[in-house]
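The other protein chains are all here in position, but one chain of the complex has been omitted.
Up next, chain A:
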Amino acid sequence: MKKYIWPSIKLTLFMVLVLAVLYPSLIAAVSKVAPGQGKGKTVAVNGKVVGYENVGQRFTEDKYFNGRPSAVNYNAAGSGGSNKAASNTDYQKTVQERIDTFLAHNPGVKKEDIPAELVTASGSGLDPDISPAAALIQVKRVAAVRHLSETKLMTLVSDHTERPLMGIAGPSKVNVLKLNLALDTLK
């Protein structure tokens, strides 16, 4: 083995230079012309950054469309899921509580109509999206709080619905941050 150690060390040093210095620098340089300049795409209101387009944030107030439960409370300094198993009885209690809370905040909604994603935590804890169904079920509440017409909000949701890739692949979704910012500008 001894005769291979020296070439190994030299090859390692060379590869460190290529793979850990040149390669990431090249990608960082290219990212300067990408949306967000490689720092993540931000969303600003009146010149002030209020969030990242792709990073979910906490929306729990009744006047906003709410996002999904999060195991890290939407603090993007970290990330992660609950890692709870469906068979775990403590977990089942948590889900039951979420259902009850949702029903309390959304009078008139039938329990069976609650979309599963609104009572289950996402994988990253930073899921920026909900499904169109999960947005629509909140229209009644938001409309009541804001004194807006439900049809207007339904149009807003449908305008913010992103369709599947090429129309066939993947789910339809609504970015909660963008939807709520548009909601704030609505008269």
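Here is the rule we go by: contacts are C-beta pairs under 8 Å (C-beta built on N, C-alpha and C of every residue); 3 or more make two chains touch, one makes a residue touch a chain; residues count from 1.
Keep in mind that, in the parts below, contacts and distances are computed from a predicted model.
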item: Among "Potassium-transporting ATPase potassium-binding subunit", "Tetratricopeptide repeat protein", "ABC transporter permease" or "Deferrochelatase", the UniProt name of the subunit that does not appear here; value: "Potassium-transporting ATPase potassium-binding subunit"
item: Touching residues on chain A - with respect to the absent chain; value: 1, 4-12, 14-16, 18-21, 23-24, 26-28, 30-32, 34-41, 45, 49-61, 64, 68, 74-89, 91-92, 95-96, 99, 111-117, 119-131, 133, 164-165, 168-171, 173, 177, 180-181, 184
